[in-house]
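I have a structure I would like to understand better, so I am pasting it below and will then ask my questions one at a time.
A single protein chain has been omitted; all remaining protein chains appear in their positions.
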Amino acid sequence: MASRYVGQKIKRTEDPRLIKGIGHYVDDIKLPDTLHCVILHSIYAHARINSIDTEAAAALPGVVAIYTGADIKDKIGNVPVASALETLKVPPHPVLAVDKVRYVGEPVAAVVANDKYIARDALDLIVVDYDPLDAVVDPEKTAAGEGPLIHEQFSDNIAVTWKLEGGSSIDDAFKNADRIVKQRLVNQRLAPIAMEPRGVLARYLPGENELTLWSSTQIPHLMRTQVALMIGLPENRLRVITPEVGGGFGSKLNVYGEEALCSFISMQLHRPVKWIETRRENIQNTIHGRGQIGNMEVAVKNDGTLLGLKYKVIADLGAYHQLLTPAIPTLTGLMLSGAYKIPAILMELTGVFTNKVATDAYRGAGRPEATFIVERIVDVVAQELNLDPVDVRRRNFPKPNEFPFATATGLFYDSGNYDAALDKALEMVDYKELRTQQKKARDEGKLIGIGVSSYVEICALGPSAAMPAGGWESATVRVEPTGKVTVLTGTSPHGQGQETSFAQIVADSLGVDLNDVLVIHGDTSIVQYGIGTFGSRATAVGGTAVVMAMDKVVTKAKKIAAHLLQAGDAEISFDNGKFCCVTRAPEKAAAEGVGGAVVQSPAAALPEPNPGKTVSIQEVALAAHLANNLPPDTEPGLSATHFFEPKNFTFPFGTHICVVEVDKETGEIEILRYVAVDDCGKVINPLLVHGQVHGGIVQGLGQALYEEVVYDETGQLITGTLMDYAVPKAHQMPRMELDRTETPTDVNPLGIKGVGEAGTIGATPCIVNAVVDALSQFGVRDIEMPLKPEKLWRLMNQN
Amino acid sequence: MIPASFDYHRPTSIEETLSLLSKFGDDAKILSGGHSLVPAMKLRLAQPGVIIDIGKVPGMSEIRQDGDAIVIGALVTHYQVESSDLVKRLCPLLAQTAEQIGDVQVRNRGTIGGSLAHSDPAADYPAAMLALGAEITAVGPKGKRTIKADDFFVDMLTTALEPNEILTEIRVPATGSNKVAYLKVPQSASGFAIVGVAVNLTTNGNSDCKSARIGITGLSARAFRANGVESGLAGKALDAPTIKSASSKAADGQDPLSDIHASGDYRAHLARVYTQRAIEQALS
Partner (left out) sequence: MKIDGTHTINAPRDIVYRLMTDPVVLARCIPGCEKLEPAGENSYTTNLKVGVGTIKGNYTGKVTLDDVQPPAHYKMLVEGKGNTGFVKGSGIIDLEASGNTETLVKYEGDVQVGGTIASVGQRMLQGAAKMMASQFFTAINAEAEAAAKAEANQEPVKPPSHGFFRTTLRWLAGLIKGWFGRRSESQ
């Protein structure tokens, strides 16, 4: 395979239309006669609904319909949750609240009007009579049994308890330890804040009994299945289209109520219905991420060897389950071994209901939490034992010859060379010299900190056996009569750039121009069923499906080419878009030369081949469609579909190092250097990989320094706009120095691991470790995120 | 994020603006750059029945020199101030302040008149206005009047402007050889000042302070002159102990605001530290 494109820095073919602003997001799709839906949200965290008076609102000219929970509760099914946890309490999650509201922002009523202004005006005319109840806000108090019941049918607010115990005896590990190191560690609630909020446009055509749903989602096919079930429409009557999707970060890996609601309303009113989420709604109603309060205990030897790890964690799940809510902390459990050989691991999870919006998958989804606590505790161990944190890491790394490496949590790390990534990062910063400089700076009264984080993450989700709704991915590769290539992928790119990277793979393999390959995704009526884009899976799993489908196409094309070239299949080579008849293999020629036509080779039936004669993939495609000169028993057309089921996850890894300076007087933090060495296996497009790592680091840094969803003690959301929820901005970012190591995986033929979440996973602990290091002279062991300057100032002045 | 309906007027003269204001009274709001008003309207926290867009009123979009002062029209954007050679030359403190406001989009649209009339407790300009001893011109039915910056900022979101007046221009004395600086600690989400300190020192050479004007924003409900700091500097040699001891009075007499981004204690501490740093920067 010639590598004209794969491995090259190819600019995204998606970008021109996005940069020019001529792409189409849901709100850019205008259908005649569209009705606009707006939603009334609860202003209470916890309250009984006595009555909802919609009379005045309904009387407003231009208002077409108003729906409350009572109107739709028997007509639209509950918002779904996919979880296999046996003891999980699953409360009904209605699309519009019935009788009770359980978080600020919970949808209470929907107004449908001729335009969105009228609809919004009507909201102000709806009078809801609430009986406020005490709110359950603090997850720890909730786990301890405090607070009123959020769901009265259950005996308490504990949604799930779950235990993961693996490896050797945890008790022995703690008995044999030289020392036990404990630390409370908190992953605060974060809001994903995709650039484009969610949006829905539903159009029901009664004559055809056909519903088309445009939705800003990461999972069009899963959405189709779930919405069909929620509204009782046969799945094949429902078409989900994802036009441009302006980011998701996991927040659109979900099935929310609005899709079913707008679909239902369109079916009732026989007009298109549009709902576009506002930024306020996005922060208060779209899922949050993280939200774990944990206590970490590790058993260590004095040389820093890790013997065992116990993690007791309370997960703040929110008032209802969304699609993956309870699954996220279990993923944290699986990843508790981090980049280390830890013989015994125990995790005890208590997931609690609180009067807040649900937590669910946010970039990294359980792994950033795991990496954060593991990488933090390694630093705390180093601090307690007075060891270099790099040495503690290195001592516990599995070595390259130990792969596949089995963790105590039951995973098999596919491949890795953790020392290599660490060494490269250390070399980039000149670690030894850096420590010397740090000491010098400290002597001058400057607070310099160095933070290291060596992460492993779990990607390419994943084998179906380990996934709630299928872990495979699909692709169709079709060579059109003119030789243009169409790829239909079951993944649903929304910023990752697979229109480019898949085209690179296909263009190289088929020897066609990059611009002759079109990658189509996100339309369930065009694309075969697929799973979607999340969990750094699209290229590793979806790209592999493309490769497999393409192999089928090439096999068939070869057969046709052989026919056209009057050669045997085995005598056809394919390179750079040309099928070529090669000279017969010498042994075959020799065998024939002996004269005995004992073995009837397929070519033998044909006339003498023409060595060196070629036919192009385009010519083959045309022949396949003209179908007047095909080999016997060959179907016309040149297209193949493959559903790829991966055998394992992949486990990318890397080391991030940063250097910070803390202002002694004010606690303000400046990042002086940020170095990231990531290993995501083979790379298809370094530009895309860099883009993913950059964006990932930005979000990881956001968690470390700025971001925090704050609810007050009555459950009011305090960080309700971007004036208070601190999404990191370009000017707050350090220059990032990126490099890679490349350890291929054998999980897929491309040798790629996935990189969508690596930056986020590596960055957060790296920055916190650096800041804690800077403050170590004040006896600081940990600082709760976000690392606001005021907290640092208080720590430096507490004595 | 969907505002309530309103009537829209776009007067083309100050007289027409005033007559619209007197006609609609309390129900009307003046729209300039719209970067404070429009977000409040989209959240329906403000629901004015009438918007009077003064964007097309002539004569308020320029920066000009008038003797020893710069006169800045109310409609001048932050970007205009930040990039004006005249401002940079005659009143660098103002350019320094403007370039630290919000982000590029805000600076391209937001106007100096709008910012001052809105009087956000954490806005940047008020500190500079106080430090510079600016004068604000308001025009109302009774004609034109001048309000000293010291008298202009009354309380949170409240100024000395009468409801039937509009702010037309700001007169800022040129600072000549004065030592000036504006330093701020931006709130990480909004970019507003947790604390912002504007310093304007008249010195003999580099060492002796003849007079000092220090404006501080973000700390409390309105921007204020840090009188204690000023009197601690005026008439003294500007050595390190003097600067430090004067700066320690930066938050005196104030009732600092607390929010999720910074407590009152920390804001007061920042006011002291950043006052000292702003003075040092002004002198450097």
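Labels for the chains are A and B, by order of writing; each one numbers its residues from 1.
One rule holds in what follows: contacts are C-beta pairs under 8 Å (C-beta built on N, C-alpha and C of every residue); 3 or more make two chains touch, one makes a residue touch a chain.
Since the model is a prediction, treat every value here as computed from it, not as a measurement.
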List the neighbours, among the chains on screen, of the chain that has been left out. A, B
Selected from A:Leu205, A:Ala420 or A:Ile718 as touching the chain missing from the view: A:Ile718
Checked against the full complex, the residue among A:Tyr44, A:Tyr67, A:Phe502 or A:Phe534 that touches the missing chain is A:Tyr44
Missing-chain contact, candidates B:Gly25, B:Pro58 or B:Gly253, resolves to B:Gly253
Touching residues on subunit B - with respect to the absent chain: 29, 36-37, 40, 43-47, 118-119, 121-122, 154-158, 160, 162-163, 187, 190, 192, 220-221, 224, 227-228, 231, 249, 252-253, 255, 257-261
Where the unshown chain meets subunit A, residue by residue: 43-44, 104, 124, 280, 284, 712, 714, 716-721, 723-724
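Convention: only the chains that are shown with their structure count from here on.
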How big is the gap, in whole Å, between where the Cα atoms of subunit A centre and where those of subunit B centre? 44
Residue positions on subunit A within touch of subunit B in the complex are 38, 116-117, 120-121, 124, 278-280, 665-666, 668, 705-706, 710, 718-719, 721-727, 729, 732, 788-790, 793-794
Residue set of subunit B touching subunit A in the complex reads 1-2, 4-5, 43-44, 103, 185, 187-190, 192, 260-263, 266, 269-270, 273
